[in-house]
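Everything on this sheet refers to the single structure shown next.
All protein chains but one are shown at their positions in the complex.
Each chain carries a letter (A and B) given by its place in the written order, and its residues are counted from 1.
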Amino acid sequence: MARERSARTGWLLVLPALALLCALTLYPVGYGIWISFFDKHSFFPGERFVAAANYLAVFADEEFWRAVRLGLVYSISTIALQLGLGVGAALLLNEALPGRNVLRAIVVFPYVIPTVVAVIIWKWLLNSQFGLVNYALETARLVDEPISWMGRDWIMVSLILVSVWQFFPFVVIAVLARLQTIPPELYEAATVDGASAFRRFLHVTLPQLASVLFVVVLLRSIWMFTKFDTPWLLIQGGGAETYIRTLPIYTYMRAFAYYEAGRGSAMAVVMFLMLVVAAALYFRLWRREESL
Amino acid sequence: MTRALRLGGWRGALLLAGVAALLFFTAFPFAWMIATAFKAPREIFVSPPTFFPSELTLENVSRLFAQTRFATYLANSVLVASGTVALTLAIATPGAYSLTRFRYRGRETISATILFVYMFAPIMIIIPFYVLMRTLGLANTHLGLVLAYTTFCLPFALWLLRTFFQSIPLELEEAALTDGASRAQSVRYVVLPLALPGVVATGIFTFILAWNDYIFARVLISADELKTLPVGIADLYNASVVDWGMIMSAGMLVLLPVLAVFVVVQRYMVAGWGSGGIKG
Partner (left out) sequence: MVRTALAASLVAFAAAALSPPAQAQKVIRVWHTETQPNSQAAMKNIAARFEAKHPGVKVELEALAWTDLEGKIMASLAAGTPPELSHGQPITCTALQSKGLLLPLDDVVKALGEANIFDQIKRVCRVGNSQYGLVHAAGTSLLIYRKDLAQKHGVKPPKTWADLVAAAKALTLDTNNDGKPDIYGITLPGDNLFINILLGELIASNGGILFDKQNRPQLTAKQMIETLDFIKELVRYAPPGWEGHGYRETFTNLYGQKAAMMFQGYGRGASLIEQNAPKEMASSDYFDVWVKPHGPSGKAPTAQVDEEPWMLFKGAKNPKEAVEFLKFFYQKENYLEYIQTVPIHFFPITKSMRADRDYQSTPMIQRWKGWLEAQEYYLSRDQGRPTLVVNWEDMNTKPYLMEVLGSGILRDMVMDAVLEGKPPKDATARAQKRLEDLLRSKGYLK
């Protein structure tokens, strides 16, 4: 006996979520898009309509393209490393090791703390004069002189390091959960066929992980491309900001340091459109059953 | 299900080395933070740096509690994050169920649009968001903060819960209905128990997102007694005179209770994701 699923009930159930989202995001996002067509000083009231002038200025700005480049370097590196480290860690933690539960809890630590605490710890560890990392490197004779982790040459590396440390547990959790549901018969069949450990990984594990990885990469990409806190906090109190001026940082600067609310918003809209295009491409290329 | 552990030979050694490296990478910074929290200020700035404090001191911790409202910030964070979890689950669970089990026009559009919320960088909407909150009389209130966090946790919560509901075979619900149960009863007695790990997992992820936020708490909250931990700690860090010992002890105190909870609850996080992944 087929039960009808009343469309009306469906709408009612999803209404609170929709209502809250609309109420609290429609105005801010709408305002953001609207003001991008105006020239507005961030401190003072009053705006002047300039049509597409802000957008033209954005595309003509060489600092903008530099920020895009830095942002891509940052996002792609961190996502690749988060994936690699996360999948590797998940594989490790999937083994029946003693104290596995405690290990898993510990691995999750970095994701759980506020960003500000993570940055504070790492900034101190990476302090060029007093930090433990340089001390260890110098004692082990791996370097001749202290590395300036917050300086021109290494700050991007430091940023990537902190970001990977902080967010790889997200990947671990997702992948580990999925690993636990892979039927062992698949591995046994592969072993019987004479596949090595590596081939088992390639032909059994990876395909099974595909759907989880699809979503993980999507979410992490969005979040790393728009990440503001981590680089921002790294810059506070010293850090060669020029060299990690990613798009979110530059957008913030335009709005809050150049005091150009309109132009900053235009940049945010451009950033948004970039993500939408990338997401659309992503879905097209790797279309999965996962509906969102 | 995991395969039986084979620890012999080079494979075992590699495994153990991997685990050790992983543990070191993840936990060492925390260990070091805790060690610094117990060092006297003068010892923090020695070169070469020491790891273990030459003498353990509680002065950083006592200074933290004496000079700042750390306990208040901690309580506020717990309050706001819990409130966010409650509200998010209350709204997202029926929402996700609707997106899974019901068919209506616009369903997929809603799902896709919800994801878009994440693509508009939060820092750019913070000012109009503040204006909106002011207009609604919610600025400088915990309620306003909870609403803000719920809004930004909703898309992720909806997606995650939807995955769980999808993994529960429709036949089970149908069977309950055939047996004479009402729709509400079938949900309550069949669906929810099975989705419980997913609900818990969603709650935990939501808690983390709300617990860690800095921007919204900074802009929306002014009164010192309402501040949350990330803001309180950032203030310590931004002070012109930085007290590293105090900051590290703050970091330590933020960490320990959350970790204790995590050791207990982590299996829900993992199991929660797992059952969601059975399909596909």
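Just so it is clear, a contact is a pair of C-beta atoms (placed from the backbone, for glycine too) under 8 Å apart; a residue touches a chain by one contact, two chains touch by 3 or more.
Treat the numbers as computed from the prediction; the structure is a model and nothing was measured.
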item	value
Option from A:150, A:164, A:218 or A:247 whose C-beta touches the chain left out	A:150
Selected from A:55, A:256 or A:282 as touching the chain missing from the view	A:256
Which residue of B:62, B:135 or B:178 touches the chain not shown here	B:135
Chain B, residues in touch with the chain not shown (by the definition above)	41-42, 44-47, 67-68, 78-80, 82-87, 89-90, 126-128, 130-131, 134-135, 137, 139-143, 145-146, 196, 199-200, 218-219, 222-224, 226, 234-235, 238-242
Those residues of chain A which, in the complete complex, touch the missing chain	42-45, 57, 127-130, 145-152, 154-155, 235-242, 253, 256-259
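One rule holds for everything that comes next: only the chains that are shown with their structure count from here on.
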item	value
Chain B contact footprint on chain A (complex, rising order)	1, 3, 5-7, 9-14, 16-18, 20-21, 24-25, 27-29, 31-32, 42, 88-89, 92, 94-97, 101-117, 120-122, 124-125, 129-132, 135, 139, 165, 169, 173-174, 176-178, 180-181, 183-184, 187, 197, 211-212, 219, 222-223, 226, 228-229, 233, 236-237, 248, 251-252, 255, 261, 264-265, 268, 271-272, 275-276, 279, 288-292
Touching residues (chain side chain B, partner chain A) in the complex	1-5, 11, 15, 18-19, 22-23, 25-27, 29-30, 32-33, 36, 44-49, 51, 90-92, 94-95, 97-99, 101-105, 107-108, 110-112, 114-129, 131-132, 147-148, 150-151, 154-156, 158-159, 163, 174, 177-178, 183, 208, 211-212, 214-215, 229-230, 233-234, 237-238, 242, 244, 247-248, 250-251, 254-255, 258-259, 262-263, 266-267, 269-280
